[in-house]
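Got a structure for you, written out below as structure tokens; questions coming shortly.
The complex appears here without one of its protein chains, the remainder shown in place.
This part shows chain A:
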Amino acid sequence: MFPFMPDQAVSLRGLRKSFGAVQAVAGVDLDVADGEFFAMLGPSGSGKTTVLRMIAGFEAPTAGTVELGGRDVTRLAPFERDVNTVFQDYALFPHMSVLQNVEYGLRVKKVPRGPRRERALDALRSVRLEGFEGRRPAQLSGGQRQRVALARALVNRPRVLLLDEPLGALDLKLREEMQVELKAIQREVGITFLFVTHDQEEALTMSDRVAVFNQGRIEQVGTPAEIYERPATAFVAGFVGTSNLISGEAAVAVLGREGTYSVRPEKLRVVPGDGTPGPDEHSAAGTVREVVYAGPSTRFVVDLDAGGRLIALQQNLQVSSMDVMALRGARVTLAWHRRHEFPVAAPDPDPVAAGG
């Protein structure tokens, strides 16, 4: 290890987990820095939750190591690790009051009654739930339960807080509120947050860095902007945002190069007819196959003459729905700045056999 390396809250090395013949995690290396808000993003079955459970200690890895704050905890039980978890179903103890739930971890650690009560009430205040101490979990709404779960974990001041799809069970409005609130709470307490989500928007809006999981492996780690603007693989390009790939013959015809390239839909300009591109632009002519009007913006699905299909997203700055709907079936040219196209690794034809 380098002597000047900053403290790592979590370090995973060669982590693997098999359930029978199924390989859920197929070799994961990851470093999460102290105080980071870190997202593990991926579709269901991509291994992200299994990685989280191995960090918490609920699953023993088949191979590899888990380090927390530089200490190897691979073989330690959950109660021996300095992490706390916010569970997807919140896992509040139904027979205890809100206060008893929050106090549970402190009671186990034999914190005396006075400071215990004080810290628990503090934690409830930090999640804006003062006055709810006496309620049972069944008497709370989903959003309130979520916050009790958060307080119950935070009150122990763990080195790392693990969150398993923390907002998955909430409705859209509440989810957006909680995204902002979670971020604020994390900034306040300064604890490393490591959370699992399948919602790319959630990962992009909340995190400092994101790891994109696919089939038990990490495809890319980076800031939200890096992940979105420069996806390393076709999978990342497709999973984070809309997949807009130009590949094969189309790449040769349109860009004059071989390979697979990604362009984000909002970077495309839709020009009616056969427009000519600007000096630093690439362009491709095609036919509008579908027009999807979505209030503030409109999505155009365009079949390229060169082959393949691109989706273009346009702000409805001046046009009305009447104008854009008329474009269905029309000839258009899509133009974009060269700096907005990125080569990505082609989709892996057989990722399981590829070995790690």
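Everything below uses one rule, namely that a residue touches a chain if its C-beta (ideal position, glycine included) is under 8 Å from a C-beta of that chain, and two chains touch if they have at least 3 such contacts; residues count from 1.
To be clear about the criterion, contacts and distances are computed from a predicted model.
Per its UniProt entry, the chain excluded from the display bears the name "Spermidine/putrescine ABC transporter permease", taken from "Aspartate carbamoyltransferase", "Cysteine desulfurase IscS", "Spermidine/putrescine ABC transporter permease" or "Succinate dehydrogenase flavoprotein subunit". Of A:Asp72, A:Asp89, A:Asp274 or A:Glu290, it is A:Asp89 that touches the chain left out of the display. Screening A:Lys48, A:Arg152, A:His198 or A:Arg264 for touch with the missing chain picks out A:Arg152. Residue positions on chain A in contact with the hidden chain: 56-58, 77-79, 83-85, 87-89, 91-95, 104-105, 108-109, 152-153, 156, in rising order.
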